[in-house]
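Removed: one protein chain of the complex. Kept in place: all other protein chains.
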Amino acid sequence: MTRRVDLLIVGAGPAGMSAAVAARQYGLDVLVVDEQPVPGGQIWRNIEAVCGTPREKILGKAYSEGLWTVRRFRASGAAYEPATQVWQIEPGPRVLMTRDKIASSVEAGAVLLATGAQERPAPFPGWTLPGVMTVGAAQIVIKTAGQIPDEPVWIAGSGPLPLLYAVQLLKAGGRIAGYLDTTQKGRWMSALPRFATAAAGAPLDMLKGILWLATLRRRVRYISNVSEIEAIGDNAMERLRYVTASGKSETVYARLLLVHEGLVPTIHPTLALGCTHQWNSDQDSYAADLDCWGETSQNGVFVAGDGAGIGGAKAACLRGEIAATGIALKAGVIDDQQAARLARPLRARLARALSARPFLDSLYRPRRSIFVPSDETVACRCEEVNVAGVRAEAARAGRPGPNQIKAFTRAGMGPCQGRQCNYTVANILADAEGRETPDVGLYRVRPPFKPLTLRELATLDSRDAG
Amino acid sequence: MTMSKTDVVVIGGGLHGLSAALHLARAGKAVSILERSWVGRHASGATAAGVRTLNRHLAEVPISLEAMDMWHNIESIVGDHCGFHAHGQINVAEFESHLPVLQKRVSTMQAAGYDHEELIDRDELLRLVPTISPHVTAALIARGDGAADPHRTIAAFRRAAEAAGVAIIEGARVTAIERDRGDDWTIRTEVGTYAAPVVINVAGAWAADIAAMAGDDIPLGHKASMMIVTERIAPLLKPVVSVVGRPLSFKQSDQGTLVIGGGLQGKADIPAQKSFVDFNELAKGARAATDLFPCVGPLRIVRSWAGMEAKTEDYLPVIGVSPNVDGIYHVFGFSGHGFQLVPVVGAIMADLIVRGSTGRKIEAFAPSRLMEQRHVA
């Protein structure tokens, strides 16, 4: 049976929940589906269970604040179906999903993709070894399981998240063997002209960041200007080698290394749907082309939250509310003037919420080896294709694109469907062929874009046609 | 823009274009392939790569059997084994009621003097495919059949063609085909102009457009056959299995993925070169796969797609010279079963173009049959 709703929201993080609350206020019939078992997204993951426990203090105020949004979402009257995987979106829009091993479809007046971000794939030699994880992953482990590393851990990366996690880890009684700051030398100078705007727009956030940095520099071994890292080991990571910009190299005992080089918007669903995308040169990533309400080039399909461009939880909530307003306008619930009037304060707050972004993007711009790693580095984790393998094919006549590289090498053909190698392959090709990365393009995304078993597909009712 | 002069221009860099170019180059012709996007972009890269004589139309059997011999020697032709394995193709009768279909086929083939298709009972079927559901009753088998690796095959034909001197121009969309004052055709593309006395139209789903540019009106339908690829698993089966009365073709690749097709149709926007998977249709294939191989139910689908190809009214390919205009040859409309014919059709084109005739049986594939039908209608 195909169900019908006014608005289907994919993702119950800050953007999805805020949009649901707003859309309910506009009187729309809303269904929210999410792959997690509880609402909150990644940033506020498991918040209902964690609030009121000692873990809440460890995770900090920005985490606790999410409870208010989750409670409003729970009370909004939006239908909520957790543990649901959306694996295809068709023009219409019609959304195909699986829950409890049963596939079904929903036709919606509008679809809002609030599918957030992923950590930027940051390949380096040894990054597939057990013992290497992302900082985001380690933070999710605190949120969902109250777990921290049981021995001193190395953290390597750049951006607010590793600073925040390191501070949280110290609060939780964890130990840090060393903090390798991979922020490039000279980035502070480049970012400085944007500091004033950031400090004026988000003074508390900026202050928080400075305090985290000060805490870390005081309490742990802090190494700046790290330009290269390598995880070494056979069945698991045993040692960590790092090199600084000054050429100093050291190899240390390390069994757990947490890495982070920023976030990139989730684009798999919009790529699969054939939406047009735009290259964001400040964030070195793509995002779907959006109009002022967050609507993509596909009629009735909207994007809000970090999927629209990395902006953090506050911006995500506001983008969710703006999208809900645009969807209400499209549904004819409000008129143009009402929509413009309702959106005006939201847009002003959004601008404020994004005011630190240009500074952060400039400061934490990843080093070049993140984009074009050394030859021996694994580019595609799933099919185990290294950078040299991609380069060898890139040397062919006719400037092959990512889809040809995929056919030649199998890079991108594994279970993650290119989520961890799409940018890497594009960057290697651009480098080898003397092109700009956005000119090279990305893999075509083949459906289903989330896991679906043969048995689950077999349950999709043939009378379910849209 | 400069004009490049050559003996033969091949329009379309799919496998049939590569094979024709390869055979012509080896016969001494200077050949250029004009490919709109890149080699193997559409049907050749989207195929399940079944190498099948089983259940072919009688008109195709002679060239299909010759192609089969060529596949068994494919390494000597293109310098690579193309991932070809001859583990047989099997058409399964699930129920007693399907048995007459197989029996009729066997007697038809025997009457025509062919013995490569053979009826096997349930025990033999279960011996060959131990993981198939035991509810099956019997099957038809062509033991010499099998499957290849499509990307490997494309790469091998491309390498062999280039080694034989073929020029492959990618990103060269043909915009016009014009007759010169002399004997040459002028072929205009977005990246250059080419001249040759002979043009082969191997443009797959877009072949009718190319034919029309040269002055031939050939009605052509299209297919958008869908395919499923699963996660990699340990060896499950060796032959390629299809089923009477259901949309299923089921095989395991060298990498361990299951490749599930069977002619289920997605949707295509041919002018825009875009195709779309229809999951309600594809669910039928998933049901057929899990009915015949219940153990595959929990396997994850890693990707699916719909490939675009030309389809003729009689599901037979168009292979031959234009009845209207000199020097234009058509090779398209394989209607979803052209992969196996790749090596032999290239040889046929070399016959026709170099010698002016072929000893191979291709009468049923004459372009004129579709054009005449149109006039009658």
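A and B label the chains in the order they appear, each numbered from 1.
Methods note: a contact is a pair of C-beta atoms (placed from the backbone, for glycine too) under 8 Å apart; a residue touches a chain by one contact, two chains touch by 3 or more.
Everything below uses one rule, namely that contacts and distances are computed from a predicted model.
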With one chain of the assembly withheld, which option in "Heme exporter protein D", "Molibdopterin-dependent oxidoreductase YjgC", "Paraquat-inducible protein A" or "Phosphoribosyl-dephospho-CoA transferase" matches that chain's UniProt protein name? "Molibdopterin-dependent oxidoreductase YjgC"
Result, missing-chain neighbours among shown chains, is A, B
Who touches the missing chain here, A:54, A:91 or A:186? A:54
Which residue of A:51, A:140, A:232 or A:392 touches the chain not shown here: A:140
Which of A:75, A:236 or A:348 sits in contact with the chain that's absent? A:236
Contact with the hidden chain only, please: which subunit B residues? 130-131, 231-236, 256, 295-296, 298-300
Which positions on subunit A touch the chain that was left off? 35-38, 42, 46, 49, 53-55, 58, 83, 118-119, 128-134, 136-138, 140-142, 144-151, 172-173, 235-236, 255-256, 381-384, 414-416, 419-420, 451, 453
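FYI, only the chains that are shown with their structure count from here on.
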Where the centres are mean C-alpha positions, what is the separation of subunit A from subunit B, in Å? 41
Where on subunit B is subunit A touching in the complex? 38, 40, 45, 151, 154-155, 168, 170-171, 228-231, 255, 260, 274, 276-277, 279-280, 282-284, 286-287, 289-290, 296-305
State the interface residues of subunit A toward subunit B in the complex, per the touch definition above. 88, 90, 96, 103, 274, 397-398, 400-401, 404, 407-408, 410, 413-415, 417, 446-448, 451-455, 457-462, 464-466
